[in-house]
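All protein chains but one are shown in place.
After this line comes chain A, so read on.
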Amino acid sequence: MGIPNPLKKLQDALPLVRYPAVYTPPIWPAEPANIPILFIFPPSKQAITSLDAECVKYQAFLAFSNYEHVTRECHEPEMSPSGQLPFLMAADGRILTGRQIIEEVKDKAGDLESRLTDAERSNLTAFTQLAETKLDFALNYTFPPQLFTMWYDSRIRDRITFPMYESLYPWPLNKILSRSLRSEKTEWMLSRRAVLKKDEILDDAKRTLAALSTLLGSQLFFFGSKASFLDAVVFSYLHIILSLLALPSHEVPLREAVMKHDNLVQYARRVFNTFFAA
């Protein structure tokens, strides 16, 4: 029995056609790269180091360890398993973040810290945490208005921070995303401190810098003549503070605090020239 006419007409009007599958690029890169790739937040136009302290830290650590790798720019933190840049795609395709990167590098390129004594190792842990918490707080997060912070000073925010993030996305996404990022940072900060006061945070940073300056003394690196993870951490913050916060219009208090310690400034310059300038 044939299909009744009106229905057939309708079916003819809506033909079922099977199109070839839409092309989706393979998960990139298709096969494990032969060389590890470090994904970092994009640097500014003329610089080689990332604009993000966390990324500079790992760039420096990889450079210190002589770990062969290439860097690739990436401005989407969600690409990383931890939700934070940077991440390393190892030669065998594993994706590593944070401590896993350090372990991988120690595995492949040798442990920078194997020569340290127990006392030096415990100092390494303590000073690394100190720099990571206090300087990080002072730099990225907590600079309330008059203090010219990356998120709280209107001048720095409008000149550096927002352009840095806003240039990555089209309007209006850029406005929304950079503001949601800011509120996220605020929330995280408030979970660490009950009250955000500029003087306290700057004081903490100043004391940390003084302690680091004492530890460094006139040595080449923090623990003698060879670099360690602490050097990577301290260099990343010093470098960002000295380069990014150098504004022609006015002096940023945090930068001023760093400039007071001559050996730290020399140290940052020396490390940059040795490992990044070439």
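We take it that a contact is a pair of C-beta atoms (placed from the backbone, for glycine too) under 8 Å apart; a residue touches a chain by one contact, two chains touch by 3 or more; residues count from 1.
We take it that contacts and distances are computed from a predicted model.
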Identity of the absent chain, which is to be given by its UniProt protein name, from "Type II inositol 1,4,5-trisphosphate 5-phosphatase", "ER membrane protein complex subunit 1", "KLTH0C05720p" or "GST C-terminal domain-containing protein": "GST C-terminal domain-containing protein"
Only one of A:Thr49, A:Ser65 or A:Thr208 touches the unshown chain, namely A:Thr208
Among the options A:Gln129, A:Ser167, A:Ser180 or A:Gln219, which residue touches the chain absent from this view? A:Gln129
Need a quick check: the contact residues on chain A for the chain that isn't drawn. 81-82, 84, 99, 118-119, 121-127, 129-130, 133-134, 187-188, 190-192, 194-195, 207-208, 210-212, 214-215
